[in-house]
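Some notes on the structure that comes next.
Apart from one protein chain that is not included, each protein chain of the complex appears where it belongs.
Order of writing sets the chain letters: A and B. Residues in each chain are counted from 1.
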Amino acid sequence: MVDFSIWDIFRNLLLAARWTVLLSLIAFVGGGLVGLALLVARIAKLRGADALVGGYVQLFQGTPLLMQLFLAYFGLALFGINVSPWVAAALALTLYTSAFLTEIWRGCVASVHKGQWEASAALALNLREQLRYVIGPQALRVAVPPTVGFLVQVIKGTALASVIGFVELTKAGTMITNATFRPFTVYACLALMYFALCYPISAWSKSLESKLHGHR
Amino acid sequence: MIAFDFPAVLAEWPLLVKGVGATLVLTAISASVGVTLGVACAWARVHGPAWLKPIVGAYVELIRNTPFIVQLFFLFFGLPGIGVRLSPELASVLAMVVNLGAYAAEIVRAGIATTPKGQIEAAQSLALTEMQVFTRVVLPPALKRVWPALVSQIIIVMLGSAVCGQISTPELSYAANLIQSRNFRAFESFIVATLIYLALAMLLRRLLNWAGPRFIFGR
Partner (left out) sequence: MTGIVEIKGLRKRFGTNEVLKGIDLSVKRGEVIAIIGKSGSGKSTLLRCINGLEVFNEGTLSVDGNPLLHGNANAMRTLRQHVGMIFQGFNLFPHLSVGRNVMLAPTLVKKRHADATVAQAKKLLARVGLAEKFDAQPDQLSGGQQQRVAIARALAMEPAVLLCDEITSALDPELVGEVLRVVEALADEGMTLLMVTHEMSFARKVSDRLVFMHAGRIHEVGPPEQLFGEPQTAELKQFLSSIND
């Protein structure tokens, strides 16, 4: 039996970490775009947008991410589309992220003082101009810390993609455990790798938060 | 045209009920023990001895920056590597308690930090002991302030318990998996389970928002 060193374990986990990072970025950026569209629809008071988006958010926040992944995987298969775990995971995580981000950003827009809406309306600005020049910049400032913080949630969420067979960090960890028979070491290394990915981002989000409130 | 077969899934309702029961038991234990652990950690970070603070801090940061599934797998698959074998149920409860404890520690700490200084000074002037000041004067209003955040976190942990089915804990997602392996109705099984989780989340939120003022922190 081959004796595996810790470095071997780390090296293999590192290779798999690429997929964790890639999936996280796709879900974060994709989810951000969808979330932004949903937010604007709500702000513009498009017919039914408030109820639909509200329901959408409740659905994704009130059900397990694992179930969402299963449904994406098995659901798409039903429609004849042959999905790889990769596509199902990307889809599920993107929608999941969009729901959370749209809700976070909605809170940020709501935190902008009502007087700003009134003053800009009184100056004859239309909704697009209000959002772009007055409300948007102020909401954006408040939104940066929690948005960065949510990236950590997305990275942790990618670990569940292992359950539907996508080979990212966690799945690699399971596979390496089976090969090396050193579960304690492997899972400890796995945890440390996620920590190395997430902790800097968490710390950054915290410093952004304190900078935001220290500024005033 | 896709033919759905929900009756086939709903016919297995005894399995689903058993799964829901297990999920609720897991949640109840981890919520009570986890929040208690969180309160203890919050206290330690604010009032505890100097050597304890970094340990608690490290625990909180470690748990909050690693996925729950990895924490669970570490307890169930990793510990046997050093001779500690846990049952699926015990590993699940332990993982959920440890997980909730870390998040609750941060939430409760934020609640404690916003205690008006005058409250503490008044209590001290009334000759209450430090522990009495904490449990009777500081903690109840703090819990009231952060109750929504705490409730949300408990629900997150309840939804996260779905992962425990992966180590064969017989909770709801495990039941759904079992059902679909029998009747090959994967989509319908998971839809039903998902809707049950949604209902559980909504009910749990109502229940906790009712119970909090009544039992924990007064109106």
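The definition used in the following text is that a residue touches a chain if its C-beta (ideal position, glycine included) is under 8 Å from a C-beta of that chain, and two chains touch if they have at least 3 such contacts.
Predicted model only: the values in this text are computed from it and were never measured.
J.: The complex has one chain that is not drawn here; which of the drawn chains does it touch?
T.: When the full complex is considered, the omitted chain touches A.
J.: Name every residue on chain A in touch with the hidden partner chain.
T.: The missing chain touches chain A at positions 113, 115-116, 118-126, 129, 133-134, 137-138, 141.
Following the convention adopted for this analysis, only the chains that are shown with their structure count from here on.
J.: Would you mind pulling out the distance in Å between where the CA atoms of chain A average out and where those of chain B do?
T.: 21
J.: What does chain B use to touch chain A in their complex?
T.: Interface residues on chain B, with respect to chain A: 2, 61-62, 64-71, 73-74, 77-82, 155, 159-163, 166, 173, 186-187, 190-191, 193-194, 197-198, 201-202.
J.: Which residues, counting only chain A, touch chain B once they are in their complex?
T.: That would be residues 58-59, 62-68, 70-71, 74-75, 78-79, 152, 156-157, 159-160, 162-163, 170, 173-174, 177, 182-188, 190-191, 194-195, 198-199, 202 of chain A.
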